[in-house]
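Removed from the display is one protein chain of the complex; every other protein chain stays in position.
Each chain carries a letter (A, B and C) given by its place in the written order, and its residues are counted from 1.
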Amino acid sequence: MEAQSPFTTLIEISNYQSTTGKKNLPGDFALWIFIFAEMLVFGVLFVAYAFTRAYHVELFNESQLTLSRTSGAINTLVLITSSYFVVNGVSAIKQGLSKQCGYWLIGAFLLGGIFIIIKILEFHAKYAADISMSTNAFYMFYLSLTFFHFMHVLMGMIILAFIIFKVLNDGYSAKDYVGVETGASFWHMVDFLWIILFPLVYIIR
Amino acid sequence: MKQINSQSNISATVIWLILVALTLATWRIGEAGMVGKSAMLLLLFIAMIKSQMVANYFMALRHTRLIWRGIMFGYFVIVGGLIALAYLRSLA
Amino acid sequence: MKYTSQAVAKPYFIAAIALFLGQILFGLIMGLQYVVGDFLFPAIPFNVARMVHTNLLIVWLLFGFMGASYYLIPEESETELFSPKLAITTFWVFLAAGAITVLGYLLVPYASLAKWTGNDLLNTMGREFLEQPLPTKVGIVLVALSWLFNITMTMLKGRKTAISLILTLGMLGLAVFFLFSFYNPVNLVKDKFYWWWVVHLWVEGVWELILGAMLAFVLIKVTGVDREVIEKWLYVIITMTLVTGIIGTGHHYYWIGTPAYWQWWGSIFSALEPIPFFMMTVFAFNMVNKRRREHPNKAAVLWALGTSVVAFLGAGVWGFLHTLAPINYYAHGTQLTAAHGHLAFYGAYALVVITMISYAMPILRGRAANPERAQIMEMWSFWLMTVSMFFIALLLTGAGVVQIWLQRISTTPMSFMAVQDSISIFYWAREAAGVVFLIGLLLYIGSFFVKGESRAIE
Partner (left out) sequence: MSATFTKSMARNVFYGGGVFFFLLFLALTFDTMKVLPKRDNSQNITPAVAHGKKLWETNNCIGCHTLLGEGAYFAPELGNVYVRRGPDFIKAWIKGQPTGVPGRRQMPQFNLSDMDIDDLIAFLKYASEINTNKWPPNIEG
């Protein structure tokens, strides 16, 4: 009766109790399903970008030069650093240090804010130059990818804000920190995707 | 317990520094205007390595079950591979 | 039946099945008009038959949803319905409005109907699926609000479960997005753009919440699997529905004057739309495999599993077939769309309503399950309807592929009507499958009248 389906397997894997010291996914599995779905969407968009470019190499190369590589690089550093802060925040809460955790996460949140500001300046420059998703194939992908990612940063910041609020009110502890790990996983995904997006859209030619 | 955590903080710091260095390298290569097959492959490889480092160390998937690391590594192979393929086609 | 007020579901279910029968009869008329063009002309021209066919579908599904929620919400909330009287009044109002509207379609020329019902005040008529006269549209809004009010009030005074929350949210979305049917600008592109906010965001958005909630409810009842497990997977599945389905609306924005970037957004997100349906299939089978009890209503289990499979095939697979922009460029507006529409509506929505009816109706009639013979008849009707609907989908797919080839790809494209003549064999076979479907439906109706030993409610 107990037929094995991919679904049961998935549940069992997610409930896997370690005997060999292997751990489970950090945070709540419900969010991980979402994370994998988002990675899939971005993956398809990345590949679609690359293949569309293969048909319009000159157009892509030319348009790519109008992007600010420096602001893209700064944003990469900003996100990497904020991800690093989040890692420290998680390890702080694992030791029951709510305050420290809160501070690290506030730092990460503020860096997210810097990313947003830089990104808005970038969008504004393109808007002022009358460039939109309908301008050409390159800008379609550039704006779609970065705007879609931009929204993820905003969402990540909202999640971080919730966690900061809760952790500063001693809502988490050394025993109960799944919520922090869950939010952290989302934030790292935002970082993960930007790390691929930046060289792909801004640099590689 | 404390020991392990400070250990992981140190390794996270090292990873962070490597990621920063690789980002700066990517930026330099872009500013230098390097193009062509090897530059493309190098940049793509750096990006993929960086993303794997985030997955393994920041997301802490390194000690999880094979399947989760497998999904991330599969992403590396499939997405990275297809992108490389598309670029190589355009160079050919 | 745990709460006496659940009994209000009964007339809703009966009306749903009766209107379903009407829908199928008009479907058969249209199917014949496809090959015998002047059949019933000018008494019932094709456009009138189609309007009746599609509008009856919407109305009977709404009856089914309402009946289901009047049955389900008291049980979930563990309290009597807020106002059974309101529910019954709403029923008669909706039935009367529906009947008058259909009679209007059949007896009055559409242009006169428009003139008499105030279409000059606010142009809303004459758009696919939204052909209803203004008073009917207003009536639908009022009925939906009364339904929503009654259900929400019931939920507020009792237990709030994930299932009832999701169902109510689905109904709220249904009511809200229907409001876009009142917006009909002269600008054809805008008209079409927001028309999809009703049509797509209904069937590939909020209706799926209702579908998921109904299916989850029946699964809890017939399998005895822990509510926690079922409800958390329900959340995951409908999350995926909204993640893929909302931007998936873009697959309707390829060729109607909207910007070209929708081809990317629409293709990518709608290509992922099969995922939640696949999850739903695996979910349903898993829960049935893990069942903790043998529910005497075997037929209901079959309908539930059937829903998950046919919804995946009809909405997921057949949708995917023509959702990518480069393929849709050739497939758009052909019989392929009709194939997808038929199997998807049958699998996702007709079947889930029948699932609910099949589960609840015996209980409403004072027994846990129908007698053995009645259930066997139900199962026969399931297979007859499902297999014949498959044939309808396959035949229309065949017709669509040939149509695309002759009319759009061939270097010497043929005209629309010439192509239609050359694919008439598909239409004849489709009509035959339609007759089998009708037999299946009649068998289903017949199963309600089979007498015999039946188990009492535990």
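Assume a residue touches a chain if its C-beta (ideal position, glycine included) is under 8 Å from a C-beta of that chain, and two chains touch if they have at least 3 such contacts.
Treat the numbers as computed from the prediction; the structure is a model and nothing was measured.
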Touch partners, limited to displayed chains, of the chain removed from view: A, C
Residue among A:M133, A:M157, A:A184 or A:I203 touching the omitted chain: A:M133
Contact residue for the chain not shown (choose from C:V236, C:A300, C:L313 or C:L395): C:V236
Of C:T4, C:T89 or C:S415, the one touching the omitted chain in the full complex: C:S415
Subunit C, residues in touch with the chain not shown (by the definition above): 30, 33-34, 36-38, 41-42, 45-48, 50-51, 110-111, 114-115, 119, 123, 125-128, 131, 162, 184, 186-190, 192-193, 228, 231-233, 235-236, 238-239, 242-243, 246-247, 249-250, 252-260, 262-263, 265, 329-330, 332-335, 337-338, 407-409, 413-417, 420
Subunit A residues that touch the omitted chain in the full complex: 11, 14-17, 23-25, 27-31, 33-34, 132-134, 147-148, 151, 155, 159, 178, 182
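Here is the rule we go by: only the chains that are shown with their structure count from here on.
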Interface with more contacting C-beta pairs, comparing A-B to A-C: A-B
By mean Cα position, the chain sitting nearest the middle: C
Where subunit B and subunit C are represented by their mean Cα positions, the distance between them in whole Å: 47
Between subunit B and subunit A, distance of the C-alpha-averaged centres to the nearest whole Å: 14
Multi-chain contact sites of subunit C, meaning residues that touch two or more partners: none
Subunit C residues within the subunit A interface of the complex: 232, 235-236, 239-240, 243, 259-261, 264-265, 268-269, 271-272, 275, 279, 282-283, 285-286, 289-290
Residues on subunit A engaged by subunit C in the complex (per definition of touch): 1-3, 5-8, 30, 33-34, 37, 40-41, 44-45, 48, 133-134, 140-141, 144
Sites on subunit A touched by subunit B in the complex: 13, 16, 21-26, 36, 39, 43, 46-47, 50-51, 53-54, 57, 69-70, 73, 76-77, 80-81, 83-84, 86-88, 91, 94-95, 184-185, 188-189, 191-192, 195-196, 198-200, 202-205
